[in-house]
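Structure provided below as structure tokens; questions to follow.
Only one protein chain is missing from this complex, and each of the others stays in its spot.
So, chain A:
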Amino acid sequence: MARIDCNHIRHAYGPHPKSDKDYALKEVHHAFEDGGAYALLGPSGCGKTTLLNIISGLLYPSHGELLFDGKDVTNLSTQERNIAQVFQFPVIYDTMTVYDNLAFPLRNRGVPEPDVDRKVRETLDMTGLADMAKRKARGLTADQKQKISLGRGLVRSDVNAILFDEPLTVIDPHMKWVLRSQLKQLHRRFGFTMVYVTHDQTEALTFAENVVVMYEGEIVQIGSPAELFERPKHTFVGYFIGSPGMNVMPVAVEGRSARLGSQTIELPGAPRAGITGAIELGIRPEYIRLGASGMPVSIRKVEDIGRHKVVRASFEGRDIAAIIGEDEDIPADPKIAFDPAGINIYADSWRVEMGG
């Protein structure tokens, strides 16, 4: 159990990186608190696996250093770092039984056999593999194999951290849910630092108290699910989290108001003076009110998705989405209004603070 500090970590797979493009990780400078549960969320190829492998020591970063509890471990081997990692695709030792697979990481570390037995049985129960303990791992199905992989990560409870790299991809939805709640429970019980990679936002948001969003080799935001929802720091976070994602439209800002085409939108505060670059206004569909007063829109489509309806409309020539209650009706002459609480202003995709 340890606090993990990534100090200005950069990584390029190629030998002679020149521009930022050559880096799979552009710059990660972040601390994972001791005992924290983090979800690492981001699209494919954004560097999630790279970051995990650097933490576990499978990869040596091109720049920067890694600290565990303040101690520099950059040059330590994977084994010395004492980290468990579960990979995206199942890795099992074919010729061993399920039991021996789980015992393997313990036996390699010279744990006494009675302790091995106790821990392995516990893990077998937890992963639902108890009735196939004596079977060879070779003939099992993909999700059973993945449970073995997961089990090998969980069997060592004294680790500094457990890293999960999309461990539940090949597991069916119900079992996913069961395993996820078991992971949460284990985390509460043993208090290890846990980093859980996923590109599924619901998984991330329901799982962790801290969500780390990565985009193109950088961490764009770290926060609670609510923070990510209310105050996306980067337009990418706005798009990526929420369904449908945040509406983002180019505007011109003057004082406390923003102009979009012929419309003027009242802002909750004045952005600091002198912001430059491409200025955009972001608002989530949840903060758009549809009614008889406000700015005119033309509605293209209404999707009823159960608890609420998603309204797809055209506003000042651009697409916009709004969410309304299941029982609300669409007015004959629809107008929209923006709830100031949900408005964020972005300059070159990064959020700008607004004064009161």
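By our rule, a contact is a pair of C-beta atoms (placed from the backbone, for glycine too) under 8 Å apart; a residue touches a chain by one contact, two chains touch by 3 or more; residues count from 1.
Note that contacts and distances are computed from a predicted model.
K.L.:
For the chain not present in this complex, what protein name does its UniProt entry give, out of "Tryptophan synthase beta chain", "Methylphosphonate degradation complex, subunit phnH", "Sarcosine oxidase subunit delta" or "Binding-protein-dependent transport systems inner membrane component"?
P.N.:
Not shown, but named in UniProt as "Binding-protein-dependent transport systems inner membrane component".
K.L.:
Who touches the missing chain here, A:50, A:123 or A:149?
P.N.:
From the options A:50, A:123 or A:149, the contact with the absent chain belongs to A:149.
K.L.:
From the listed residues A:104, A:177 or A:190, report the one that touches the chain absent from this view.
P.N.:
A:104
K.L.:
Can you tell me which of A:85, A:123, A:144 or A:349 touches the chain that was removed from the display?
P.N.:
A:85
K.L.:
Since one chain isn't shown, list which residues of chain A touch it in the complete complex.
P.N.:
Residues of chain A in touch with the missing chain: 53, 56-58, 77-79, 83-85, 87, 89, 91, 93-96, 104-105, 108-109, 136, 138, 149, 152-153.
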